[in-house]
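Of the protein chains in this complex, all but one are displayed in their positions.
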Amino acid sequence: MKKILCLLVVFTLSLTGCSLLRTSGPIVLVDDFDREISLEEPAQRVISLVPAATEILFALEAGDRVVGASEYCNYPEAALEIPRVGGFDGPNLEAIVALEPDLVLAASLHKDAVEGLEGLGIPVLALDPMTLEEIYANIELLARAIGEDKAGKDLVADMKGRLQAVGQALGQLQEDERPLVFYESWYPGIWTAGEDTFISEIITLAGGKNIAWGVSRWTEMQEEDVLVRNPDVIIHGYLDFSMVEPFDQRTGWDVVTAVKEDRIFFVDPDILNRTGPRVVDAVEEIARLIHPDKFE
Amino acid sequence: MVLLSLEAVDFSYGNSFRLEDINLGVERGDFIGIIGPNGSGKSTLIKLMAGYLSPDKGTVCLEGQLLAKLERKAVARKVAVVSQGVQTGFAFTVEEMVRLGRLPHLGRWSNEGPGDAAAVGRALAQTRLEAYRSRLFSRLSGGEAQRVLMAQALAQEPEILLLDEPTAYMDMAFQKEMFTLMARLNQEGITVVAVLHDVNMASLYCKELVALRQGRILIKGNPGEVITRENIEAIFGTAVAISPHPVTNRPQVTMLP
Partner (left out) sequence: MQRKVKSRAWAYLGLALLLVLVLFVCVAIGSVRIPLSALVKTVFSPLVNALGELFSLPAWQDFGQDVPDTWRTILLRLRLPRVAVAMLAGVALSLAGATMQGLLKNPLADPYILGVSSGAAVGAAAAMLMGLSWNLLGAFAIPAAAFAGGIGSLVMVYSLSRGGGRSVLNMLLAGVAVSTFLGAVLSLLIFFSGQQLQQVVFWMMGGFSGCNWFHFLSILPFLAGGSLVIFWHSRELDALALGDEQAYYMGVDVERVRHRLLWASALLTASAVSVCGLIGFVGLVVPHAMRLIGGPVHRNLLPAAALAGAIFMAVADLLSRVVLAPTELPVGVITALVGGPFFLYLLKKRRVS
């Protein structure tokens, strides 16, 4: 009996010991390009080259850990105070190294910089989420990186909760109750978000149907297809129409329902195009725009 | 009557080359041969006569009018030039090349008429190129190409024909043909001025010779006057023997070993 008790105590102790070891061991992280890095400790000095990642970190209450950011990190307001380390053309490696980060967050277009940083032994996570699920995964990834796993889970839960609320307000929508939505990011040479993008998902969650079926990713769609598919709603990100012809003036667009009924809406591209926590804001805003009756 | 005249013409090209004090009158019906050593300015003289180069001093006149002031196309209707080494990367046929010679006579929009076709046919016949009509100019031998250029100039139906070494690259038979042609054209009324490297042929066919040396006219006159032992030695700097041609009696130069 004593022997069994002794064994039990040793076994339990060793188990506790193991779990203790696990929580204070290196953090292994895998990014969107299947690159694996490990951090000895949760990151304290993070440089974010991706505006969405900056937003995520601030949402995780870890904005103070962001010691360097790209030109385009403009939300929340506090992010504007963060020292800049590069613009669209590319990150400034020297500036990054000078800030002594223990983690750098990059996007797919920073490939060269990533290789440079790896060579210098600086851990880099490259983010490229294409769907909402992948955005949630990014949030949890970053949360683990800074040692705030719970905050990450909470944030995701909060986002899902808000989306659920939208879903409930919309109710069960039949196919024909979903307005056809056309999202345009440039004209002429119409650029839109294809059916496999997160923007398409946003539109669906907001109770609409993206007319860019058959179109994959970010690419050009032909004008005649837009006309024939006849969207009920047009969403764009143009602050003004100085560089782009207004929809109602375009040849042939007068037959489009969205133009006839003037259901043309501006949505801040910083909200709609960023793969961060504000995608939910986008869903809520668009849902209100296209189903005003459901959100009285 | 004087068709083409050069008076007190000076021309220089950079620091190295100069033509000095050229006085030359070409009358209707002349057949002039320009001879001289390399670098004496023969080609430059032809270019000045054709108006492609402008003299630094002096005047070049066509029918009493300053050549520089005349309209290009009008000049081209009277003066045709056969120059050396014309090349093209384009696949013109012989016929197309010769037809280009009608350019000075054609209006902008008008099509070529029977008169033009006749001129082209005549030019091809005179240069014995009828069988070559569809051949590509760029694939011809040097001598054949020269004949095409001759035909092109003839298609221009000029009053004056200026030639720059027209028999270079030609074998004896064709050389003779060209000279015979030039002589016949001259008999028909065309004034001919030719730069010739072959002094003997020049002596045989030309009515008048102009000898250049180092940019100046050393001597001009009929072949009997120009082709003498002293003159040839002065012009070319080499000792020769002169003998009369067995058939025509014109002076012929024989090189001394």
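First chain written, first letter: the chains are A and B, and each begins at residue 1.
Going forward, a residue touches a chain if its C-beta (ideal position, glycine included) is under 8 Å from a C-beta of that chain, and two chains touch if they have at least 3 such contacts.
Quick caveat: nothing in here was measured; it's all calculated off a predicted structure.
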Have a look at B:I22, B:I35, B:L48 or B:V75 and name the one touching the chain we're not showing.
B:V75
Just to verify: which one of B:E96, B:E159 or B:D198 makes contact with the chain not shown?
B:E96
Filtering B:T127, B:Q156 or B:N231 for touch with the omitted chain leaves B:Q156
Chain A residues touching the omitted chain (full complex)
87-89, 186-191, 212, 214-216, 219-225, 227-228, 230, 240, 242-245, 250-252, 255
Where does chain B touch the missing chain, residue by residue?
47, 50-52, 72-77, 79-81, 83, 86-93, 96, 100-101, 103-104, 106, 108, 112, 117, 152, 156
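Everything that follows uses one rule, which is that only the chains that are shown with their structure count from here on.
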As a quick test, compute the distance in whole Å between the mean CA positions of chain A and chain B.
83
